[in-house]
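Let me begin by presenting the structure, written as structure tokens, before commenting on it.
The complex appears here without one of its protein chains, the remainder shown in place.
Now for subunit A:
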Amino acid sequence: MFDVEPIFTDHKDVIHDVVFDYYGRRMATCSSDQTVKIWDEDASGKWNVSSSWKAHSGSIWRVTWAHPEFGQVVATCSFDRTASVWEEVIGEKVSTTNAPTRRWVRRTTLVDSRTSVTDVEFAPKYLGLLLATASADGIIRIYEAPDIMNLSQWPVQHEIANKLSLSCLSWNKSMYMVTQLLAAGSDDSATPTGKVFLFAYSENARKCVKIETVNDITDPVTDVAFAPNAGRTFHMLAVASKDLYIVNIRGVTDSTGTSKLDIQTVKYSDHNCPVWRVCWNMLATMLISTGDDGCVRLWRMNYSRQWRCAAVLKACTEGGGPTYEPAPPTPTLANTASATAKFYKKGTIGNQVPWH
């Protein structure tokens, strides 16, 4: 059984990204309505909007949080060809009883792209305050804030051009084997070539270069995500394409003594339709995939280290109508709406999703 708590977002159009901060206590949402909203969870577990602002002049595709040691910082990217960095500042205390006001200030607008900026992500903190963007013209740009006390300067550090349009990117969080490893995917459907690319910093070239293409995946790719690494000796990359893929990347040393990457791709066709998004949990023991079939699939690694679908969460209901009829978002009704609704569960066995 799942307990479900609905939240009225008051976004005027579909949400493209829901992202949580490092602790899971703050949430950022961005939408086609060109606004970004920041939410805070209060002590009783309720989510309240603490800020909402029009951030771009186009649909906002993605939002990303920086590590909290850089402060409260998010970056957004949009159809309007820009990416922006926002920082929360605390105003002067007006009185002793009221909490000081907080607002989000635009620190910079990154205008280098000439096409829609499709993805944006802060690098893992050990690399400093770095931000990567992917754009529809196939360029990955890596920006760096040299002064962490002043986030208004974001010079471009690397610029990597690709032949295909890019739809998504993901930083590898782990320092194992390769540093500064970055994956990007393309949703180009015209060419039958590999659609997932790996980039890393090359000591020789002194810049970020493409080191590998995953040739097993030739269908358009809409999302990639590196798994957090809890003691594994290889990297895992989840890829959303025509199917769900998990790409295992190992560093191997061949007979001549040069090290290279060994790439092994595993396909999961349970959705039986395109997969749009993928998301790992904190320890990479679970994975969520979003299918076009109106289903979210929850995957779990079992004790013999195989990935198995552990649960399916469906948008629709058997009867067709919504089980949870949302009330119009007026203040009085919002209260009743926030009362806990329950998922209807098929079958009668058990209460909990088994682990193994």
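We take it that a contact is a pair of C-beta atoms (placed from the backbone, for glycine too) under 8 Å apart; a residue touches a chain by one contact, two chains touch by 3 or more; residues count from 1.
As a working rule, contacts and distances are computed from a predicted model.
Trainee: What name does the UniProt record list for the absent chain among "Eukaryotic translation initiation factor 3 subunit L", "GINS subunit domain-containing protein", "Actin family" or "Nuclear pore complex protein Nup75"?
Mentor: Answer from the UniProt record of the missing subunit chain: "Nuclear pore complex protein Nup75".
Trainee: Can you tell me which of A:29, A:64, A:108 or A:241 touches the chain that was removed from the display?
Mentor: A:29
Trainee: Have a look at A:38, A:136 or A:246 and name the one touching the chain we're not showing.
Mentor: Checking the options A:38, A:136 or A:246, the one contacting the hidden chain is A:136.
Trainee: Which listed residue (A:54, A:114, A:267 or A:314) would be found touching the missing chain in the intact complex?
Mentor: Only one listed residue reaches the unshown chain, and that is A:314.
Trainee: Across the whole complex, list the residues on subunit A that are touched by the chain not included here.
Mentor: Interface residues of subunit A facing the absent chain: 1-16, 18-25, 27, 29, 31-33, 47, 58-59, 61, 68-72, 79, 88-90, 115-116, 118, 125, 136, 147-149, 165, 167, 187, 222, 228-231, 274, 276-277, 279-283, 285-286, 288, 290-296, 298, 302-304, 308-318, 321-324, 326, 328-329, 342-347, 349-356.
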